[in-house]
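Structure first, commentary second.
What you see is the complex with one protein chain gone and the rest in place.
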Amino acid sequence: MATSITQGGQAAPGAKVGGQVGRSLPRLEARAKVTGRAEYTHTMRLAGMLHAKIFRSTVAHGRIKSIDVSAAAKVPGVYRVVTADDVRKVIPSPYYGPAFHDQPILAIDKVHYVGEPVAAVVAADPHVAEEAVQLIVANYEELPAVFDEIEAAHNKTLVHEELKPAGTFADLKHLKGRKGTNVALDFKLRRGDVDKAFAEAAHVFEHTFHTQKVLHLPLEPFASIADWNESGVTIYSATQGPSFVRTEIARLLGWPENRVRIKVPYLGGGFGAKLYIKMEALATALSMIVRRSVKVALTMEEQFYTITRHPSTFRIKTGVDATGRITARKCEVYWNGGAYADVGPRVAQKSGFTASGPYDIDNVWVDSYALYTNLPPAGALRGFGIPQLVWGYESHTDMIARALKLDPIEFRRKNLLREGRPQATGQIVREVQLEAVLDRVAERLNWGKPLPAGTGALRRGRGVAVAIKAVIAPTTSVANLTIAGDGSTTLYCGTIDMGQGSDTAMAQIVGEVLDIPAETVRIVPRDTDVTPYDMGTLGSRSLYHMGHAVRLAAEEARAKIKAMAREVGEPEGSNIPLPDLFKKKFGMQAGNIVGTGTYKPDYVPPDPATGLTDNVTPFWMCAASGAEVEVDTETGHVRIARLVTAVDCGRPVNPKIVETQISGAVLMHLGFTMFETMHIDAGQVTNASLADYKIPAMLDVPQVMENEAVDSHLASGPFGAKGVGETATFCVSPAIANAIEDACGVRLTSLPLTPEAVFRALRVQANAPLEDEE
Amino acid sequence: MTRTISFSLNGEQVSAEIKPHHNLVEVLQREFNLMGARESCGQGMCGCCTVLVNGEAVSGCLYLAAFVDGAEVKTVESLAEARTQALSPVQEAFIEAGAFQCGYCTPGFLLMTTQLLDRYPEPDEDQIRHYLSGNLCRCGAYPEIVDAVKLAARKRKNPRPA
Amino acid sequence: MKFTGDIWLNAPRAAVFAKLRDARFFASCVQGVQDLNEIDGDHYTAVLDTKVAYLKFKFNVMVEVARVDPPREIEAKIEGTPLGIVGRLTARSLTRLTEDDGATKVSYEIDAALTGKLGSLGQPVLRAKAKEMERQFSERMRAAFAEPKSET
Partner (left out) sequence: MTPFELLEPASLAEAIALLDPEDSSVRPIAGGTALMLMMKAGVFRPRRLVSLRKLASLNSGIAIGKNGALSIGAMTPLAAVERSAEVARAAPVIPRMMRRLSNIRVRNVATIGGNLAHGDPHMDLPPVLIALSAEVGVVGPDGTAERRVAIEDLVTGYFETVLAKNELVSELRIPPQGGSRAVYIKVTTGSAEDWPALGIAVALEAEGAMVKSARVVISAATERATRLKGVERLLAGTSIDEKMLARAGDAAADEAECISDVRGSAAYKRELTRVHVGRALRQALNS
């Protein structure tokens, strides 16, 4: 079959050249995934590999008095039982973490949460290791523990005696060596004069909102395999950030980075869980101790003790003038970071930039605190704190509109940030389609027409929410691209395809620049020996940052093709097929053209005192959601009749994948909104399994779900694109809560919106609160 | 306590040395290098470990390997045509409908969909949702999976000329 | 998990208090206690052997009498480590005795927490078990103080 391919010979029949960006190309790795052949770390095996199982703390906060491993060590087949003492012999200072070097590979002296790794058993047979773990006995002297974020902010119970910032982030430096506090970051934003504005406001509203502890729950649990020897270590890992893992492991070992090699197969989901160090440091330490390759693969249950989303308390106060303009907003946010900071301080800071919402407000005050508590650590989860904040500010915004008897959409429209206006940080807002996403949602909900209120016990209602996010900056991505003597193209980039389709999108960008079909581009599996630096696959940053790096690499290659053509005497504008060009230059099928690209956007760090800056982000993401619900007022059950989401993702590079990113994000957050919650008793997660922690399944999908990317083009984006992985998560929760109030008049201020929570609120409304038994 | 089990695996007669406490997924992975069925929740709730035993879908993580002695076992690796490796209509439909993201749960959904269509060649939306309600996809590709099932039903009804 | 309850006993408070302070008597009222070992007047170890259907749980238990206010209150701390499974049972109990017309009301408050594998195993199951033990405890107590003419 004839195709118009001029470069390379690998094009699939029918593959089209040109117009690569904007194609709904199926995922490049689709075949591997539908045949069951795609490789994941959790199922990977190396010859001679041993398995490790982890013994975990049963105390939320305590001093380790003794660990008795003798019975475990005697189990036939046990290779070695390892505690922190053994780890310190090979890694003298075994603390890691992106913001604070606070997390030990295995607990040292103290344990800080129930589930913390205390010892590990290594055996050839994982069943044997698991059995031996049950025989380890640890004795603790229990210490007072703190679980609640507000208590942690004011309480004298301290999780860590001294704070140890990692040195990576300037705004944490002042916390170095600080004692007597659980505050791991205190971000402040001060704009205008909120107190004066509140005093002058016609109306002032104040509410407090809570979010619960929820889990990323990728279906592939955490897994790493380390293969160490004196000359270097190779780590196979389910990680979203191989470059970070490499740097951090090198630091722990005191080695240069080039002796640390991180290889990443496909990821069975990530959602922010598989960032920074997770199992990699433990696997490395164990491999050093037993001098064999060691695999640490967690069970689903163990994921609950590894990393979660931040629970939060959000106090928000808003002043509104007589015309319905918001004049001031004060936000106090407390992030429950658990026992180790992980990336919590970044979550607190980056989300703090937009805590006041997508509104044009002259007077803004934000205090955002990352707090240590004695719970499993919290990190980033698809939205980097934004969904928790939007839950608060969009519920609050709706409550204001209702109180002032203003149409919720009109009230929002009146206050939305417009092009050219300063956002709370001071950065002038450009290229964010706030009005468009809100308009599209309103239109799809038929907002102009009244909704029938329902019959009998079933009451219907609808609600909307709109939100903004500043993408994570400043961060670096590097990409390399080679063209072989036959013209075929290979891309080396560290972005991890964990299901979001980045490989396909990057190939489309290469294809667009080089004018070749995207499916002919090979993406090299992630391997830090081969693939260059990337800050991490997180925060919807990849398509923009890595997308630019890939574009630059491809453009450089394109320029080199032209130069080579000139060099071999081709006339200007020659369309010589690449294999011929190489042959002409090297005399045979030989040689390479290599392009490279590095991208790091500009950034001006916020002033530490005011949080203000004129360049906090290279682009803004935004979304709106709308929900139509039916509440069974006799039981509190809520049926989602329709769920509509519109996002601004710039120009979609792959419209089909964008659509699935939107619906996937919405469905994940539908779970966080309606039922997902980690139940915790005395620090112990009591529903640490999929039997008791339910996530959305097929029958939970709303009958009508509509998703849309509005017309948009980001001039500074690669071919007009913005990232989209998180965007659709923002507004789901408040849209549904707002719809519930519209339906039956009750307002919920804590997630999840379970039937019992709705029912209890209805009873309070009816002046007959439900009395608890026992 | 080691015992030998013999069974048909993806059409081939095989045997393996196992212990009574080994489950089917670990034996498929360890002895036969078949990684398509994979343990995730470990409780039969997610469907990532779906395997067909004597034509019925089971959760391989809750199934003692000893119980497949003499049985006929099929995994996702059997869906593509053995000789040509041509994809089955269900596999094709999943690709075309964009019915997966990370792919970890996909083998389970493919096997369950194949079963569904064997039983109900033209399932309605309600049948699809109920049949697949015990398979979890954290990426939330459910709407696309429903599309894929419908597309696969059409493909199976009107096979492409070879 | 919190448990509270009252047991009425047909005996004067001082007598009930004395019995409760007798570790051997006390242990005999708790289902499954074996190998009671007195370390000193305020510290005891024992093995608690309990089962839910065919699931057996065996704990090494350490009891500390934290505070005694004779004949009114006894406060105790209980710590249990299960054998062969990672977990931990911690409980604090407060027992108050009040006398009314020659009879004594024993009011107890127990706040228990289970961590480790046990904690995520199914609180309702263990709560049901604890309730059963609680029922037996009060029966055995009442039996011990029962007079020929028992209460209704």
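Per-chain residue numbering starts at 1, and chain names A, B and C are given in the order in which the chains are listed.
By our rule, contacts are C-beta pairs under 8 Å (C-beta built on N, C-alpha and C of every residue); 3 or more make two chains touch, one makes a residue touch a chain.
Nothing here was measured: the structure is a model prediction, and the numbers come from that model.
For the chain missing from the display, the contacting residue among C:R24, C:K56 or C:R72 is C:K56, taking the whole complex into account. Of the listed positions A:V437, A:I695, A:L714 or A:C744, the one in contact with the omitted chain in the full complex is A:I695. For chain A, the list of residues touching the undisplayed chain reads 127, 130-131, 134, 634-635, 671, 675, 679, 686-687, 691-692, 694-700, 754-756, 759-760, 770-774. Remark: the residues of chain B touching the chain excluded from display are 1, 19-21, 23, 42-45, 47, 50, 56-59, 61-64, 66-67, 112, 115, 130-131, 133-135.
Where chain C meets the chain that is not shown, the touching residues are 51-57, 84-85, 117, 121, 123-125, 127-129, 132.
The rule is short, and it goes like this: only the chains that are shown with their structure count from here on.
Each of the following residues of chain A touches two or more other chains: 301, 689. Contact with two or more other chains is made by no residue of chain C. Within the complex formed with chain A, the residues of chain B that make contact are 21, 29-30, 34-38, 40-43, 45-46, 48, 75-77, 79-80, 85, 87, 91, 94-96, 98, 100-107, 110, 128-130, 132-146. Against chain B, in their complex, chain A makes its touches with residues 24, 26-27, 29-40, 42-43, 45, 127, 217-221, 266-271, 299-301, 498-501, 656-657, 659-660, 663-668, 689-691, 695-699, 701, 705. Across the complex, chain C meets chain A through its residues 1-2, 81, 84-88, 90, 113-116, 119-120, 123.
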